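Just dropping this structure here.
Just one protein chain is left out here, and the rest sit where they should.
Chain IDs A and B follow the sequence of writing; residue 1 opens each chain.
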Amino acid sequence: MKKLLLQLDSDKLASSFDTITAYDAGVDHVLMFGGVGVEDVRNIVYGAMFTRGGEMLKNSAVFIGGSSVPVGEAMLKAAQDAFFGPVRVSVMADPNGSNTTAAAAVLKIIRATPVAGKKAVIYAGTGPVGVRAAALLVKEGCQVLLTSRKLDRAQEACKAIYDRFQLEVTPMEVRAEASVIQALEGAHVALACGAAGIELVKKELWAGSPTLEVVADVNAVPPTGIGGIKPSDDGKERESKIAFGALGIGGLKMKIHRASVARLFEQNDLVLDIEEIYAIGKGL
Amino acid sequence: MKKLLLQLDSDKLASSFDTITAYDAGVDHVLMFGGVGVEDVRNIVYGAMFTRGGEMLKNSAVFIGGSSVPVGEAMLKAAQDAFFGPVRVSVMADPNGSNTTAAAAVLKIIRATPVAGKKAVIYAGTGPVGVRAAALLVKEGCQVLLTSRKLDRAQEACKAIYDRFQLEVTPMEVRAEASVIQALEGAHVALACGAAGIELVKKELWAGSPTLEVVADVNAVPPTGIGGIKPSDDGKERESKIAFGALGIGGLKMKIHRASVARLFEQNDLVLDIEEIYAIGKGL
Partner (left out) sequence: MKKLLLQLDSDKLASSFDTITAYDAGVDHVLMFGGVGVEDVRNIVYGAMFTRGGEMLKNSAVFIGGSSVPVGEAMLKAAQDAFFGPVRVSVMADPNGSNTTAAAAVLKIIRATPVAGKKAVIYAGTGPVGVRAAALLVKEGCQVLLTSRKLDRAQEACKAIYDRFQLEVTPMEVRAEASVIQALEGAHVALACGAAGIELVKKELWAGSPTLEVVADVNAVPPTGIGGIKPSDDGKERESKIAFGALGIGGLKMKIHRASVARLFEQNDLVLDIEEIYAIGKGL
């Protein structure tokens, strides 16, 4: 029986990135659905639930992508709401690559240095990757500071993390150079999750930090958010710190993405969201 | 040469149910087309007609789905209008599952008891499944009463059956309990085709019928249209009658659906509408 992945994407056109990655993960056929609304999810999922019975259900699975992370989250909920007890299929959510990217970034960091009991700063961390990375780092025993140019946005993000994960992250407004430095005080890890092409932390601000061990950045478009590192850095030593750029993180992200999709077809009742995707990455 | 099924669906998103079923029927690739208008059919069908010649034409076929049965019927006509003599491909119509469901329901009934010379009542029979089941039962020699809450709707349905199949079905208005009972008088078969979750015939009204042999229902959402039976009933004895619920019928429906899709690729000139799909079901 063929392994079929139903790709649900809220963008007008389904992501070719996600489709190709699914084929490389061993899926036999991807059913590409673009322009999917939350209200369309139930019927698509029903099609997977009611065509293959019992043990065979595990050969159908659902992948939720799309560039909007909130819509993707609502679609994940709608998919789970469609299930009837054991009549269900496995589902993975990775809207805008947020889960696989956050998992990869944190795995790079914790493999470079143990983080339990240490301090991490996530610059411009209010987006989906920053929020997820913050939660994962706290779970690893790290104390996390999440910054934004606006305090209320940082506070909202920390509240969202608490609501979703019941984990504490400290919000901080960071705009001027003084606050960039202040955030970095005593930090062992700095992760930049800001918009593409914007430098958040100049090299001279982090290069001399006595505590900093790891710098990482998830944006691929130069200049990097962490000044002085390169997108291709994958554990490169820079200023006596270990640096990870977006492409270095991206290689691991792809592996996690493929392994997670492959995992979907092992049983019919998986829900792969950030925690499960991170666990899969850890097991690689 | 790969077996390709062109799935034409008038809904915004092509039905995942139909796509998955096609793969399970042995199709190599399904070309999913959602949001198809009747005016789009010709070009899609041309693509199948003009790419593979002669003997190879049978490796391409067309499946017409979508939740709107009238649009599906118009699409089936448009597909046939596109053919040039022997330059054609096989086509199957099953909008909203109407053909495979009606075929399965009637097959369950006639396998439970011979119906020639007997009487069947189809409650709430004006929809696509009711109309098709009525025609099939008349073809099997049964006298059929088709009911609706409004007489003119029942009359229209019977006229549509006559226009399409040249078969006589008797319309009847059924609203109050008295008319439910009256319809059932002397009936050997009762089939409910009403909207999901509405009880059409209370258990106490049919349980004591001296003539009734089979009760069947195509709706899966409780309460069933025929009171006192269950969606999972598949020939279960209830009140000394043989009962079929939607899931019991659904198992056979799936087999008919898959067998019909597989049949498309045996030759290039099939048109599988209700009669042919029923014949395929009979042959299983």
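Here, contacts are C-beta pairs under 8 Å (C-beta built on N, C-alpha and C of every residue); 3 or more make two chains touch, one makes a residue touch a chain.
Keep in mind it's a predicted model, so treat the numbers as computed, not measured.
Here one chain is not drawn; of B:Leu13, B:Val36 or B:Ala157, the residue touching it is B:Val36.
Only one of the listed residues, B:Thr21, B:Ser60 or B:Thr126, touches the absent chain: B:Ser60.
Annotation for subunit A: contacts to the undisplayed chain at residues 12-13, 15-21, 23-24, 29-30, 32, 250, 254. Across the interface with the omitted chain, subunit B contributes residues 1-2, 4, 6, 29, 31-33, 35-36, 40, 43-48, 50-52, 60.
FYI, only the chains that are shown with their structure count from here on.
With each centre defined as the average position of its C-alpha atoms, the distance from subunit A to subunit B rounds to 46 Å.
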